[in-house]
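Below is a slice of the complex: some chains, not all, each in place.
Read from first to last, the chains carry the letters A and B; within each, the first residue is number 1.
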């Protein structure tokens, strides 16, 4: 899923980039990286990247390397892939016009064709990332100005992308014409600009939200120019990803002018209206289901209760499987509120239902703890299609709703009932007039 | 504050102890340790202890050392103290009757007198922990049976204590006559017993709650004896610590038959009844204020909203202070829900107010984010006295309510109003007839 950030025109650029990546850690914690350059860097572009959490990667020693008043950063979501190559971002490269570095949130659907053509023409690839395609395309462009080279590259690729590209003195920000992945601009009070996947990082940076990057827009940040230059590269055809609202974004982010928390609360309300149930309490799966559960409780009048407690100390599973401890992975993270739920009829709210295995364990855990009934309500429509625009959904074979009817899923979960948010209610909840990308729900792969 | 656990009669004893310590990590993460012995240990008592989180300390290699069907474990709360001695528990020692190991939750108020007398008599101390006193006293007893030696030692010490003491074939569990710190017994489905500071760990161990250890009771677990032997060492004079309900325990624990989550919800309700305010929303300080905020919202009819979002990836602060990022420590952990709270009147609920510095930063953060009014409500009475029975409250100089009136504190916080739960409402909320230890609130140091 990934997060990108760019800081321009602040002497603490790398530090601010780390803070922003830290706030966007929920979008990926396989690896993180930062490239710095600009004034104060002695003309030297430097990239630090490694596997793990932001808080562990950027220690004092490494921060000393990241000089300059410009920085771009990236969090990478864990995906199954080759461990042999260094698939972390940014990708920094020396090209015919100098050093550049690039970060990318999204997914290029024609990556294999482009890569194969580039390889055919003699390019070599040192990573498995589609982002490497873009650098090759930029380097091969015959244009003179970097902005035009980038435009040449963008003309070749298809898919979802939010790019930030950094040279030794400029930053280029580009969002695809559908605006599938979010990308927002903030003004930092201590100086300069921040561009980030989510607005939730602005508060920590003491930055003020300015606006979203427009679909199809390129922004060029140049030293000594107060406002970034805006170039509308492509006619906008806005299809922001509905999944950001459902699951991916942090509740304190605003996307396309809509607050994610409030949007989820509305989803919960609509879920209650369409799928009422006679119950004693509404229980969220923490933390993902909390906002929708609040809405469900309000609309239905059934009390909201923290019937499941989340343990925040979970790291890697450290104890070897033992016969004495079953379902340990889920139970180490979630604990039932036994005294509260015993003999009670529960409406359990989660934000989505993908494979169904964790949900099944939650139902069992609650019933083992004495719940009389467990009614599962999902604050999203059935996920029947894999996403290809930058969200890591599993293959169709693993998507439970692609392979079972609602009733079959309910039986699999051993829940007393199961209902989903309708696609209409999802769209209404987001509530602005755009043609949302609903690809996981309706299979309409509109970027071709 | 610390947590203790004992596992008796399960071949996975050490693994289960780790799981229990993991669930009780909120009671302390300065250091953790486990001692194992019993059948399967080749007669060898082994202790592993180290600084840090449970998940990091007990790796595969170390778990291999912890053999046997008995184990005791301890989480230690971070306290200011000498770094030169190894102040982690369990303390294992070779005595005249063999090896023992001990874990302790509580605080001995006559520790200095006892230690000085022991030192006077020629004992040496290798740690700064009052627990070391107890081993010396046991070793010096002229009694024959270990249980009688332990009784001799207990007759000397005063204060709050939940001890678990392990020999090569028995486990002794003792709770002081006031039952100040909690201690509960569970039966593990895969075999044997668990004794733990909090019942919240029972679910992960697949253990069933049996009962609390009684004030003044000693339990002796012996191999091949089905039920532990119970010895009432002292006349009970039950004064469980009210602070466990207010702050310390996990919401999914039951203490003295009372569910902590529900107790906190009631505190919130009583706080609302006594201190109503005209507001747009009730906002908990996450996660500590959530249960009380739910109660407050229900009683007052003011909507409950997650107006502050908590970042769960916080580790050590990794970036050096930078002019560009003020109040970073709080802001990295808590973010305001800007869109939600802008122009709104908020009732902010927290579980307690100790030094006041973090609360002040929260008020400022919410006002900076546009809140029209911030009314602070504390789901506990004013903390005017240091605790001496095992809770790490700061000195009187640092307790804001020991040095300022309510109005002065309100001005310090720059809040629009400030109210606390009354002592009566606190006692009513817990709702059972015991004489609670309210020492932090009323200064009644009843153990002398």
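The rule we apply is simple: a residue touches a chain if its C-beta (ideal position, glycine included) is under 8 Å from a C-beta of that chain, and two chains touch if they have at least 3 such contacts.
This is a predicted model, so every value here is computed, not measured.
This structure file shows 2 copies of a single chain, while the whole complex it describes contains 4 copies.
Here is the rule we use: only the chains that are shown with their structure count from here on.
Between subunit A and subunit B, the superposing rotation on Cα atoms measures out at 180°, rounded to the nearest 5. Centre-to-centre spacing of subunit A and subunit B amounts to 36 Å, using the average Cα coordinate of each chain. Looking at the complex, you find that subunit B touches subunit A at residues 10, 12, 15-16, 18-19, 22-23, 25-26, 29, 53-56, 58-60, 63, 188, 190-191, 200, 203-206, 250-252, 254, 259, 261-262, 287, 290-291, 294, 298, 303-306, 309, 311-316, 318-320, 322-326, 328, 331-332, 335-340, 365, 369.
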